[in-house]
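As you look at this complex, bear in mind that one protein chain is not there, while each of the others sits in place.
Read from first to last, the chains carry the letters A, B and C; within each, the first residue is number 1.
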Amino acid sequence: MRVTLKVLRYNPEADRAPHWESYQLEAEPTDRVLDLLHNVKWDTDGTLTFRRSCGHGICGSCAMMINGVNRLACKTLVQNLDTDTITVEPIRGLPVEKDLVVDMAPFFQAFKAVKPYLINDDPPPERERLQSPEERAVFDEGTKCILCAACTTSCPVFWVNGTYIGPSAIVNAHRFIFDSRDKGNGERFKALSGGGGIWRCRTAYNCTEACPRDIPVTELIEEVKRAIMVNYV
Amino acid sequence: MYRGREGQWAFYLHRITGVAILLYLLVHVGELTAAMFGSKYSNAILHFFHQPLFQLGLLTVIGAVLYHALNGLRILIMDFTSWGTRLQNKLWYGVLILFALLYVPTVIKILPEIFGGGGH
Amino acid sequence: MAIKTRNFNVARQQASTNIELIWWVFMRVSGVLLVFLVLGHIYMNNILISNTSIDFDYVASRFSQPLYKVYDLVMLVLAMLHGTNGLRYIIDDYVHHDGWRNIVKYALYFVVAVLITTGTMLLFSFPFNKVGG
Partner (left out) sequence: MAHIHDVLIVGAGGAGLTAALFAAKNGANVGVITKLYPTRSHTGAAQGGVSAALGNVEEDRWEWHMYDTVKGGDYLTDQDAAEVFAKETIEGVIELEHMGLPFDRLPSGKIAQRRFGGHTRNFGEAPVRRAAYAADRTGHVILHTLHQQAVKYGIAFYNEFYVLDLLFDDDGRAFGVLAYELATGEVHTFKAGAIVIASGGYGRIFKTTATAHTVTGDMQALIYNKGLPLEDPEFFQFHPTGLFPLGILITEGARGEGGILRNADGERFMERYAPTIKDLAPRDVVARSMFIEIMEGRGCGPNKDHICLDLTHLEPDVIEKRLPDIAEFARTYAGVDPVKQPIPVLYTAHYSMGGIPTTLWTEVIKDENNTVVPGLYAAGESACVSMHGANRLGTNSLAELIVFGRRAGIASAKFAQTYKPHPLPPEASDPARERVDKILSSSGGESVSKIRKELQESMMENASVYRNEERLSKQVKIVRELQERYEHISIQDKGKLFNTELVEAFELGSLLTVAEALVHAALNRTESRGAHAREDYPERDDDNWLKHTLAYREAPGKVRFAYKPVVLGRFEPKPRTY
């Protein structure tokens, strides 16, 4: 089938402002949007710039706004879009560096702020720490996160307020808060509860809709809110 | 415009209605405070706001309160139950239906009064 | 949309207490109460009677009853605080310039403080027959 690929392009070395560029392509319904971007880059316009690596939704490189919704370009097939006009824009709320590439530094800064690592200073046992399958299941969802930023950059609060820590960081905090082996909740709650923290979430659910790993992001956020609340009252 | 779904629109509406109600409230309190200066001033101001245009505005604010209140309850369910987040879009449709059920009769009651000339 | 990225660390420096949690809980508690108070208020003043029939005498008779005094006072304070905090969130979101944000916020707090004060005075200075009219 014939498709029109419209890309919001911006090259700080040449352009004053972002502008749309259209490409006509021949595509299979089963082609990924990433394939289309590659086709343009490899056959027509080598300057088209985007991030990608794994090509099958596991490395988290290729989050972009496709037909108005955040998705992974490598996990979105042409046939999923039900239209032959495909628009691609960079994810929102982070500074655009070039075309579809944004500066991820603020995103990872928020991630680091929640102390996203196991905190447990007890000397570890000789063998593994024990954990029942039930205890393991409680925090399973958060372990799927690939740090693609699709959620955070779909959040209407984050778009307008860069101080909001964002859903991704909260998901990664959840992963440890609910891990039976972890003892760092005091520190994490402090990071989450301050200004720009979790209380900025207005339950808009864009994050949940956007997550390519089908993590119930808002549900996890709400669980963390309740955990913090219960902890302090 | 980001093509968000129910949750996004519920949020935007909640935010807009919240601001609208607050702005109204500020005016409303001011309007009543005039009573402190006696019936003359008070009645003048109250009657000023009885003009159809303001009454239509009031009707809209009532709608805003209704939506904000019902959706506020939806938010509470999501915040304090384990199942609320999973049903959030259904809950929102519930909010809209309840809103319609309550607001339509309200409009039917009030709209004629605005133009039919009520007490004055 | 032009977006100026501020970052999370900036925000953390601005507040590191649990005040945000407290406000969050307050929004919910006040919300539940306001459902009854505000919807009840609307029912009484807009449905049972016509709003256009409200005049000084109606207001005066209402405010002279102690029960309404309490009802209206609670509603006034809760709605003001709830609404103000809500608007604070919104100002934080949309007003990015540090200086302006504070100016707007404090202007809001000032207006609200004045209105809560005058509103309270209004409720407790009844009957106002003394003040002319």
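Heads up, the rule we're going with is that a contact is a pair of C-beta atoms (placed from the backbone, for glycine too) under 8 Å apart; a residue touches a chain by one contact, two chains touch by 3 or more.
Keep in mind that what you see is a predicted model, and the values were worked out from it rather than measured.
The chain not shown here makes contact, within the complete complex, with A. Touching the missing chain, out of A:Tyr23, A:Phe50, A:Trp159 or A:Phe189, is residue A:Phe50. Summarising the interface, chain A meets the missing chain with residues 11-14, 30, 41-43, 45-47, 49-61, 75, 77, 97-99, 101, 104, 108, 111-112, 115-118, 120, 124, 127-133, 135-136, 139-140, 143-147, 175-176, 179, 181-182.
In this section, only the chains that are shown with their structure count from here on.
A count of contacting C-beta pairs for B-C and for A-C identifies B-C as the more extensively joined pair. Inter-chain spacing, taken between the CA centroids of chain A and chain C, is 37 Å.
Within chain B, residues 15, 75, 79-80 each touch two or more of the remaining chains. Shown for chain A are the residues that touch two or more other chains, namely 92, 225.
Those residues of chain C that touch chain A in the complex are listed here as 1, 3-12, 14-18, 20-21, 23-25, 89, 92-94. Per the touch definition, chain A reaches chain B in the complex via residues 65, 67-69, 92, 154, 156, 202-206, 208-209, 216, 218-219, 222, 225-226. Interface residues of chain B facing chain C in the complex, by the touch rule stated above, are 15, 18-19, 21-22, 25-26, 29-30, 32-33, 35-40, 42-43, 46-47, 50, 55, 58, 62, 65-66, 69, 72-73, 75-76, 79-80, 106, 109-110, 113-114, 117-120.
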